[in-house]
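All protein chains but one are shown in place.
Moving on to subunit A:
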């Protein structure tokens, strides 16, 4: 599941950042590329805002014509968008065609296929997997330093066994609960699922600041515009 709907807080009618050009392609198409390297990954569900469905389909036809991508309309929150995507996958999950669901921010175009593989494998083994990187140099609000190794910055893709994910989201819908990310719903409504931490990637930046676009462009150039060379298990990746 590629989440590209945002939170609905954008101003005016400007471009959603995942539709911005990045080294000749749209940001979310690079993200999609990372899922293409592994034939075991699929189907892909792209979640966008209602007013961006046609634009998303046009970009896919132009830049990724051979990819089977289902475009669905997201909700007003990340949780609602995830639930919309889960419902799209429901028939495949119930038929046993999908055993693990990976949820990824489309604004993270440089995760690399290795991270998808690692998260899927860990989720299959443990029930849930979330990539993270140690965050040195953090302080508690009271000014005391966080000890090395105690804090991790969470990344995506996050992976969960499909049936447990569906059960947790159904329970969350019944309870009117909206988690800040996928793991929050799993922790609350499927506490039996063990969520393990998978080493994240230094290249797995989320396009948030204007400077991130410059960095993403440079990282793509360094990888010769091949996302398979980014992330864990790739030459030059980490």
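Assume a residue touches a chain if its C-beta (ideal position, glycine included) is under 8 Å from a C-beta of that chain, and two chains touch if they have at least 3 such contacts; residues count from 1.
As a working rule, contacts and distances are computed from a predicted model.
*Asks:* Choose one: "Iron complex transport system permease protein", "Carbohydrate ABC transporter substrate-binding protein, CUT1 family", "AzlD domain-containing protein" or "Bh protein". The correct choice is the protein name in UniProt for the chain not shown.
*Replies:* Its UniProt record gives the name "Bh protein".
*Asks:* With the full complex in mind, choose from A:20, A:37, A:76 or A:184 the residue touching the hidden chain.
*Replies:* Touches the omitted chain: A:20.
*Asks:* Check the options A:54, A:94, A:150 or A:217 and report the residue that touches the missing chain.
*Replies:* A:217
*Asks:* Taking the entire complex into account, which one of A:125, A:180 or A:208 touches the absent chain?
*Replies:* Among A:125, A:180 or A:208, only A:208 touches the chain that is not shown.
*Asks:* Spell out, residue by residue, where the missing chain touches subunit A.
*Replies:* Output for subunit A: 9-12, 14-17, 19-21, 23-24, 61-62, 65, 207-214, 217-218, 221, 224-225.
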